[in-house]
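The structure that follows is given in the form of structure tokens.
With one protein chain removed, the remaining protein chains of the complex are shown where they sit.
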């Protein structure tokens, strides 16, 4: 990818922005990614000549919109190598996907005394819905521990806890904090051996590297368009067809119903329609499909290598800053670095960096329990994606040196 | 509005589309509306130079995105004349807003034996979530009847049923089928007198005419951006502050939590954040705000008059077609006409019309119980909005004459 | 344009459908519907041994669905249940591609439907309901 990096960067209009005269360096893709011109253009064209409500229309625009919407489903299915495209349910994003499963599969399958297994490195979105479910269902929650300084999931414990046969194991594929990748295929294999259902939070991995649900062997996987060059407002839940088919609806309304009555229970359509109540994110599906095409054209393996190599370069240089602590493994497995600096609060770091054009994230990264456990309720995060370049790392390092001199 | 109609039409790129050489005539705005160039342009610009995740960012793009997102909340609050902007919760649309209230306020307040009052003219989205809630809570459901041929809600019955003090009265302001407007302020006044909480489905009214929640006196109101020249993927729930503040969360995840723990219940933020779990529809908020500005510039009263006058003209001429039956009142109160034609199935009408460039909707319009009761499980609907013109009505009438000749 | 779909023969079937109306003493029956456009159809059969002796339909459906049901009920009368299954499969192929193996001439009037994907369901509904009826003994 190094060879065509400038070509890729040329496709991202946001790179023209400046802060106080400094070119903008965006190191906050783990929160949300920027959009290439072709996604922006696709969405405009869609609104200009293809937009209408989907599914029930028998007119030109409705046919075009339906085709775009369903083609997006095909794109997502292919991106995940899903066996069937009906297994892809459109949601608002990863968070809604987790809530959907917790409220349908969860409420039907988690019984008093059952165990839900999570890990200590979950984003709030893959933590709170399960904690709520467990409370309501009188189930237990166990956590696979994280090793010292967040360098890895404790796989021995994972294996032991999975051998006890929890009902569900929900875990993050790539956490948004530690720069590591969990061995999802192994975890799912151990889970299956115990009859445990698996839910994978793919928010940070899908669109950042190849992800194959069949190879992974999971039962559910969730992801968000906005983290992979697509628009906000859409994401997906992928679930095995047998499991989805057996799940009751969650949200009720138009499109998901087969026959509705005043005085008797309605009958519902098959998945995915059953889980897509109301007007769905139509425009967003068209934009997301274009983002996926863009990522495929660029190459997901190349994107991963690029982001990880930038993160590795950052780790190498940041380690030299006195009092700077990096969370997670030294050899990066994912394109981000979370760190704290003794005597300099993350909020000040982010503010100071922004004044120089550098966009960092500060805070608990929606992973309060993990960051509290690691002893750093507030930390800074630099995350890399395909539009970042090696000089971004140099700028990061230089600005952090300056910040340390200023604040300490 | 008649004077600047051509100027308004000039702002809608979709009008350049053709079908078999015929200019496109879009009479399906009640399903979803088309987008003006300034909304399309706003969304492009937003993605080019203002996009990031909202709320937690301390960098330029995140500040811009947060400002746009919160300004959109202000725009919606003003559009509805809401007393406070924190009363506006962003959702995917009307359907999700109904589900949100049914699963929070509903589950806390509807007890066994309580009554939920609905009307016979509800869209599935304002029907099925309440039926599900009533089943789960062991509550009763009653319906305010619709008068013969759907000409009006039976207000005497409404008054009588409300006097019995149901716990909740959920009703549609403007149904998507009958071309009428329910007297929402009266209905809410009768409800309040009995201590009944009111939920108004504003999907077809907000953005099509002035709507004022304070004047209306309701407790909740739901609407969708895509029905009012804004993007899909976003809508709103408005709720009175005291009521929203007392409601538990529904979806759990990032942004809605205050403090999260592994081993004890989290604490949650105040509304609206409490109800906006995960990355929200950010881009969509920016687009919706622009759509609202566009509607305000055009004038909501003028838009209503325009659409209703086209519907009235259509009724006048359609009445002359032999065997054509129009549902709802002769004098239109809203800009749409639903009809059936003896011996010609709605599906064929829509197909035939589309071949001539005319976009109609056919089917049950997500109001199966109503349409079944009116004796027409499948009907056609022509709906008008600010970009339609008088000649669209003439084309509709001419094509229906042709269709009758062809199919009968 | 319309003519490719609404051929004259098809319109005859839709305006004056054959085998339309209730069947007395059916042995098998099923209802089908298309939530998307509002087609509603019921198919009733009298199966003698392994042969479809009688087939009628009722309901309210669009021209394509009505014509398809009219033609279908005519074609399947006298066939064995196995032959009906095969025919249903071949008809599905016709709707998908515009051609199908070993199809009675009369069914070819529906070959234009495959060009209009949103109408394929209309033509297919009677056959789906028929197949479901063969598996649903009455009473």
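When the chains are written out, they are named A, B and C in that same order, and each has its own residue count from 1.
The working rule: a residue touches a chain if its C-beta (ideal position, glycine included) is under 8 Å from a C-beta of that chain, and two chains touch if they have at least 3 such contacts.
Computed from a prediction, not measured in an experiment: that's the story for all the values here.
Novice: I'd like to know which visible chains would be in contact with the absent chain if the whole complex were considered.
Specialist: Taking every chain of the complex into account, the missing one touches A, B.
Novice: Taking the full complex into account, find the residue in A:111, A:160 or A:347 that is in contact with the omitted chain.
Specialist: Of all options in A:111, A:160 or A:347, contact with the hidden chain holds for A:347.
Novice: Quick one: which of B:58, B:101 or B:382 touches the chain that's been left out?
Specialist: Here the residue in touch with the unshown chain is B:58.
Novice: Counting contacts across the full complex, list the positions on subunit A that touch the omitted chain.
Specialist: Those residues of subunit A that touch the unshown chain are 20, 345-348, 350-352, 355, 362-364, 377-379, 406-408.
Novice: Which residues does subunit B use to touch the chain missing from this display?
Specialist: For subunit B, the residues touching the absent chain are 55-56, 58, 63, 257-259, 269.
Operating definition for what follows: only the chains that are shown with their structure count from here on.
Novice: Report the inter-chain centroid distance for subunit A and subunit C in whole angstrom, where each centroid is the mean of the CA atoms.
Specialist: Here subunit A and subunit C have centroids separated by 47 Å.
Novice: Measure off the straight-line distance from the CA centroid of subunit A to the CA centroid of subunit B, and report it in whole Å.
Specialist: 31
Novice: Starting from the mean Cα coordinates of subunit B and subunit C, work out the distance between those two points in Å.
Specialist: The answer is 38 Å.
Novice: Among the residues of subunit C, which are close enough to touch at least two other chains?
Specialist: 35-37, 118, in rising order.
Novice: In subunit A, what residues contact two or more other chains?
Specialist: 56, 58, 257, 259, in rising order.
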